[in-house]
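Below is one structure; the comments refer to it alone.
== subunit A ==
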Amino acid sequence: MEILLVLGCPLLGAMLLAVVGAKRYAAEVSVAISLATLLAATALVLRIIHGGSMTALHEEFFIDPFNVFLVALTALVGFTTSVFSRPYMRIEAEHGRLTAARLRLYHSMYQLFMAAMLLALTTNNMGFLWVSMEMATLSTVLLVSLYRTRASVEAAWKYFILCGVGIALALFGTALLYAAAENVLGGEGMNALLWTHLNAVKGQLEPRVMGLAFVFLLVGYGTKVGLAPLHNWLPDAHAEGPTPVSAVLSGLLLNVALYAVIRCKILADGALHSTLPGHMLMGFGLLSTVLASFFLWRQRDIKRLFAYSSIEHMGIITFAFGMGGPIANFAALLHMTMHSLTKSAIFFAAGHATQLSGTQRMDKIRGLLAIHPSVGWGLMLGGLAILGMPPFGVFTSEYLVLITAMRDHPWATPILLVALAVAFAAIFSRLQPMVFGDTDDRPLPHSPALVPVFIHLGIVLMMGVYIPPALAEWYRLAARLIAG
Partner candidate 1 sequence: MSATAYAWQVGECLLAIALAPLFAGWVGQCRAWLQNRSAPPLWQPYRVLRKLFHKDVALATHASWLFRSAPYVVFATMVVAAAIIPSVTTDLPLARVADAIALVGVFATGRVFMSLAAMDVGTAFGSMGARREMMIGFLTEPALLMVLFSAFMAFGSTALPRVVEVVLRQPHIMLHPSLFFAAVAFVMVLLAENARLPVDNPTTHLELTMIHESMTLEYSGRHLALIEWAAWLKLFNYACIGFTLFMPWGIALHGAGPGLLALAIGALIAKLVVAGAALALLESITAKLRLFRAPEFLTMAFLLAVLGLLVHLLLEV
Partner candidate 2 sequence: MAHLNLATQVVQMLAGALLLISFAMLAERRSRRLLILLVWQGAVLVASTLLVASTAHLPHLFYSAALTFVLKVCVLPWILFRLMRKLGIERDNEPLVNVPTLMLVGLGLVIFAFGLAQPVSALATTVLRNTLGIALAVILLSFLMILARRKAFTQVIGFLSLENGLFFAATSTTYGMPMVVELGMALDLLVAVFIFGIFFFHIREQFDSLDLDQLESLKED
């Protein structure tokens, strides 16, 4: 029941906003719909906490500790982003960068995107997982090119083609998975694609076909996670799209794509009885982290900087999932949450910062603390958080990843440390001049919505200091599920 609400709210919202999206109260409607989704998600979470994993609607949906916290996270970030986008988009409209018609497209596509992601998270059917991932890509493509400038059209085209090709590869992987499944599960027809059924028989799936399927699925969904070398669309899409879109892309879509990869990894681990999937994830993860850290130095655009930071963090998470084992999985799940909250907070603050100074180039943004202290503090604290400074939660998860690496794969530790250090230096050195100093920019016409920023950062801070036992138990359950 809750699942229907969780999915139905954004879907209905998308249809509603397709009609009323151009009106003045459209942003408020969007916020209300996101709030409803959040409440439904909370109800779902409570149900799972009390009842354990469950399937629904003829086993088409499956909620276990792994995806329920992602559902909650998605709903939360979706809500806060819609709260943020209200004043942000109003300012954008006043600056003349958006028309009412485009805002209608924005609002309806935003809710459709939320629906697609929630469907991807809750579905039990691998085929539907693919369909919803494709839907998520399609709904954001037009959002990235919302400003209709040369750069944004180019970014959206690159995004579309690269992710389209990646998704096609994932489809081939899904077909191979179905082939392997049909062999074992026989004439179940549709049910051979259900993850719960596959999980039950994963030991009997043909290893070579599963291996091939996993490679295709990893490369396909990995493109959407932003794993190097398939990450080329990410910086452009983040930089050229409107800030709320960058926030949800970084904070949510990357997580959902990685979730898809991990679901497949659980099956592949069971079928292959070898560490190949884990090693592949480790390889891609390390490559992404290192590549992103070094690219961070060359960035001059603030949103591109944080986009590369997203690639780096997703690399760390992938590496942690690749290592496997209870601590690494726990760390990875924690990091997914922390990164999602922190990165969206940073994008909120950075969005307002760019609106203040009228440009996205970091050497032109100065003295944020002087004009709008909340924006300045938001950016400063968010930057510190994402860099892994204690007592923020990102530090905890990175620390756990590092000690697991030192114990199990010591060769990777220096690489990770160097990458993290390089990233630290790059971001911190850029952050400092932006926040401090003087500027002649005028304040924003509407007060920036920075409550979401501080809510996010507050959660991250709290998790860094004290993880509520219920939450910790939750993560542990999920970690155990992933370890198989």
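Picked so that all candidates are chains of the complex that A comes from, given by their letters.
Rule of thumb we're sticking to: a contact is a pair of C-beta atoms (placed from the backbone, for glycine too) under 8 Å apart; a residue touches a chain by one contact, two chains touch by 3 or more; residues count from 1.
This one's a predicted model, so the numbers in the text were calculated from it and none came from an experiment.
**Q** Please state which of the candidates 1 or 2 is in contact with subunit A in this complex.
**A** 2
**Q** Mind pulling up the subunit A residues that touch candidate 2 in the complex?
**A** Against candidate 2, the touching part of subunit A is residues 125, 127-128, 130-131, 134-135, 138, 141-142, 145, 148-151, 153-158, 160-161, 164-165, 168, 171-172, 174-176, 178-180, 182-183, 189-190, 193, 206, 208-209, 212, 236, 240, 295, 298-300.
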